[in-house]
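Apart from one protein chain that is not included, each protein chain of the complex appears where it belongs.
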Amino acid sequence: MAVGCIYGLVALGFVLIYKATELVNFAQGDLLMLGAFVAYMAVIWWGLDYWLAFAISVVTVGAFGALLDATVLRKVIGQPQFAIVMLTIGLGAMFRTFASVTWGSEIYTLPTPFSGVWQVGGVTLSHQYLSIVAGTLILCGVLYAFFNHTRIGVAMQATSQNQLAAYYMGIPVKLIFSMIWAISAGVAAAAGILLAPVTLIDINMGLAVALKAFAAAVLGGFGSIPGALLGGIIIGLIELYAGATLPEGFKDTAPYIVLLIMLIVRPQGLFGTLARKKV
Amino acid sequence: MRFVFKTSYAQDIQIFRDRVDASWYGLLGLVVIALPFLMSEYYVGETTWVFIYALCGLSLMVLVGYTGLVSLGHAAFLGIGAYAHAFFLKNGIPWIPSVVLAVLITTASGIIVGLPALRMTGIYLAIATLAFSVIIQEVFSRWEYVTHGFAGMPVDKPVILGVSFADDRAFYYLCLFFLVLALWLTRNLLRSPTGRAWVAIRDSEIAAQSMGVNLAIYKSIAFAYSAALMGLAGALFAHKIAYLAPDIFTILLSIQFLLLVIVGGLGSLHGAVFGAIFVALLPPVIAILRDSIPASMADAAQATGIGIIGMLGDAVGNFLKKPGVEAGIFGLILVLVILLEPLGMYGRWIKIRVFFSTFPMYKRATFKRQRTYMRSERLR
Partner (left out) sequence: MSIFQADSLSINFGGIKAVDGVSFDVEQGEVFTIIGPNGAGKTTIFNLVSRIYEPTGGKLVFNGTDITNVPPHRIAALGIARTFQNIELFEHATLLQNLLLARHAHKRSGFFSELLFLPSVRRMELEHREAVEKVIEFLDLQQYRDSFIVNLPYGVRKVTELARALCTDPKLLLLDEPSSGLNVEETDDMAFWIQDIRDLLGITVLMVEHDMSLVSAVSDRVMALNYGRPITTGTPGEVQSHPEVVRAYLGG
């Protein structure tokens, strides 16, 4: 269930970028991986406090995301969606190699201040898992407030519909895109740090999560933020259930089977809307 | 500057533009046929890989480049073809029927994947193919009766109608034959109504429908034909790699194929071949550079007395020796191609040709593409 929250967070990142810029960022999982590694570096190499490391990682990766948008993504505005998707795939591969070269290709652990358990009515909840759920809730709360109660949120919607018109309306489109990327990357980094104690840090941690987060985003509906979270939790639950009840091997594929069924039956997901070309 | 004069309608539907083009390709053909006698065995093997990759690229090019349906999981079809063929061979079925069966099975799975695709657009289709690929990979691992699971499955060299193709050169010609056959068949489709219907679907589904194109049928045909080519490639792949395992047919392999068609140049048959040359030859090239760059830079450092050059060479060599570097380099090239040359290698080749043939009146604007800024324009 906690892992489902992580899927939800990453899916959130996907949906954020998609809603604003209409492109799917296949490197989201790798940003998660970078976030985890930066935090690891801060704690293990530099000996900093966990929370400080958390903050540093989120800010750094967020800034990196904005930089990515400003330098690379800006150049491909207007190109067909497929090209941009492939671009993010290529970037993801580059991030993985960068991580391999900078930090090494083994598995690393991140020490956290969450140890111990709570006994609540006969159910044992580890602090680790609670931290993930809590972290997710806090992040979502902050983001919700940001998008629905600031002018920037509205501006972001406008730019996603028609970039050219948004320019004419005086909306600083490029700045907004970079901000969205920063937020999305920061969220991914936070998810990575929260996930690190559970799955341990290695280069490919992002890939596995990203795939399932994709399923989550589609399940919830690609244009819907609450949908992404709900989708993530559902996927997490499906995994749990499949692992416990179904034969070996279904644990990994069950989410994808559900995804396929969803795409066939209701492609817009639970909350999304299907767009249609107007002639 | 050579201008091709058209004197009959037939000229527009023949395979080669005119006699000059045809003779160039004929020359290329002779060179390719003669190569095994001029190269060492290692290079013959590498070029065979190029042919197999080109078949894969052709398959993906038909689906993505011409029909505009993005598939992120095409390696799954390669695996289905490979495992099916290996399984049939193991059970005593002769080579030709085995390949035919493998192709049929892969085609069927292509149609099955294509069915839900009829209702999905763009990114949803891509994700569906991704999900399909993951599921199929799991099936490869679990269906031990057919695939031997993680234990792997050895595949012998082909024996066709009693003739052994175990020799590298013989296998080279076998793959070359199938590549040329596939190129010819695909070219035929592309100059017929079917190929035009595919391009129509890519560029504007609504207009295609208004002109009488049954979307469901042609999308299914695209999936089926693409899968068929992959099935054929899979059979040859199985022989070449000699030992099948489930962890060969990963998403990373699918992405490599996509890289192939993008770098080669979307929307052209040449692109599949160019891309295949690139993707097949890059790993060996990296392997060579790993050792030769530090070595040659060390020599240069000694010769010129500038120590830094040697250190740089060592640094590059160390970088190239790290695990997982190949994927990163592929990623970098993908990014560079999309940023700098979206038309790919074939596009660059055309630009160079046009430059020389129209010199000095070459204009960069000839190839400037229209950008779409409105979301509604980007839907199809």
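For clarity, chains are labelled A and B in written order, and residue numbers in each chain start from 1.
Please note the rule applied: a residue touches a chain if its C-beta (ideal position, glycine included) is under 8 Å from a C-beta of that chain, and two chains touch if they have at least 3 such contacts.
Computed from a predicted structure; not experimentally measured.
> Please identify which residue in B:108, B:170, B:185 or B:245 touches the non-displayed chain.
If we include the chain that is not displayed, B:185 is the one touching it.
> Given that one chain is not shown, which residue among B:202, B:239 or B:270 touches it?
Only one listed residue reaches the unshown chain, and that is B:202.
> Consider the whole complex, including the chain that is not shown, and state which of B:31, B:180 or B:211 touches that chain.
Touches the omitted chain: B:211.
> Kindly note down the residues of chain B that lie in touch with the hidden chain.
Output for chain B: 9-10, 12-13, 185, 188-189, 191-194, 196-197, 199-200, 202-204, 206-215, 221, 267, 366, 369-370.
One rule holds in what follows: only the chains that are shown with their structure count from here on.
> For chain A versus chain B, what separation do you get between their C-alpha means, in angstrom?
Once rounded, the distance between the two centres reads 31 Å.
> Considering only the defined contacts, which chain B positions touch chain A in the complex?
These residues of chain B touch chain A: 64, 70, 116, 119-120, 122-124, 126-128, 130-132, 134-135, 138, 141-142, 206, 251, 255, 258-259, 262, 319, 322-325, 327-335, 338-339, 342, 371-376, 378-380.
> Show which residues of chain A lie in contact with chain B when the two form their complex.
22, 24, 72, 75-87, 89-94, 96-98, 100-101, 105, 160-164, 203, 211, 214-215, 218, 222, 248-249, 252-253, 256-257, 259-260, 263-264, 267, 275-279
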